[in-house]
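Read the structure below first, then the notes.
Every protein chain of the complex appears in place save one, which is left out.
After this line comes subunit A, so read on.
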Amino acid sequence: MSGTILKSGPVADAPIMTVDGLVKTFPLGRSLADVLGGRPVRAVQALSGVSLTVRKGETLGVVGESGCGKSTLARCLVRLHEPDAGAVRFEGADVLGLQGYARRAYNRSVQMVFQDPYGSLNPRLSVGDALAEALTVHRIVEGGAVRERVGELLDLVHLPRDAADRYPHEFSGGQRQRVGIARALAVEPSVIIADEPVSALDVSVQAQVVNLFLELQERLGLTLIFITHDLRLVRHISHRIAVMYLGKVVETGDTEAVFTAPRHPYTRALIAAVPQVDPHQRSAREAVRGELPSPIAPPPGCPFHPRCPIAEPQCRTVVPALVPRGGPWPVACHLAGPADAPEFIA
């Protein structure tokens, strides 16, 4: 493995993508008794009003527990799911209404890298064929230039050029993930959404793939939306983070600032839960109480209140908005003041 690659310096403020109040519910099956009894359709509330801004050239880390809606958000952004409400804007234009040619043009600009490297490649297509398909469908290069471009894409992700003639099952998980990245890059996107791209890989391979993302971002000026549950990884890779809890963003700001002085009790709990190598730094404090509530029946008021160590009566009834509350970045907590004592910092 090459030396540690660090994320590039601060980036311009211009937003490339904005997400506003995105809502996505998945209806559950109804029995005949439910229909006859006139019971309402029950639904999983995967996203309940997600708002985000992604700046050009930055890495936005989206973190949260399993089931908080991270993957649903990623799939809504590339339009694999159609959101029920809200808006997604890319370079100022609404993307949710796009159809046909315009939709394909959008998808060329915003690509996705999937979590499972074993499921994300068609087992019957050789690596070269899979890359060539992406190139020819969008007429990026044609004829004899296709093979040369496939070779360049393999160089870009540090795979040998003879990988083109081999099939996915001949590669390891890390190599497959590189193929998935090369396929996304084939259509020359400006944004890559990576949905837990390394969580299925061995730790040693994780570092290589993460560094590949950072290197590609620097070389190609990519904007990255990096979805993960690994806080140490997100601190290493992202310029800004958005912390999600039960289908909502509860805190978003510059990574270092948020890690140094988290303002939402959930963010504090997540950071406190990161395992420490140094035994003197270990804390016996319980990070978060209880389990993530069911997204079928989310709690009223602040979704975090049943597990919150500092909840007050208003938290049980009033939903907190994601606003700055006198501080430097937005946070969805009634009790977040302008200057928080960083008491939970690990």
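To be clear about the criterion, contacts are C-beta pairs under 8 Å (C-beta built on N, C-alpha and C of every residue); 3 or more make two chains touch, one makes a residue touch a chain; residues count from 1.
One rule holds in what follows: contacts and distances are computed from a predicted model.
Going by its UniProt record, the hidden chain of the complex is named "Nickel ABC transporter permease" among "Insulinase family protein", "Nickel ABC transporter permease", "Ion-translocating oxidoreductase complex subunit G" or "Metallophosphoesterase".
In the complete complex, the hidden chain is touched by one of A:G119, A:P160, A:G221 or A:P300, namely A:G119.
The omitted chain makes contact with just one of the residues A:R30, A:H138 or A:H229: A:H138. Contact with the chain not shown here comes from a single listed residue; of A:Q45, A:T59, A:N107 or A:Q175, that residue is A:N107. Listed by residue number, the positions of subunit A touching the unshown chain are 75, 78-80, 103-104, 107-108, 111-112, 114-116, 119-125, 133-134, 137-138, 167, 169, 180, 183, 187.
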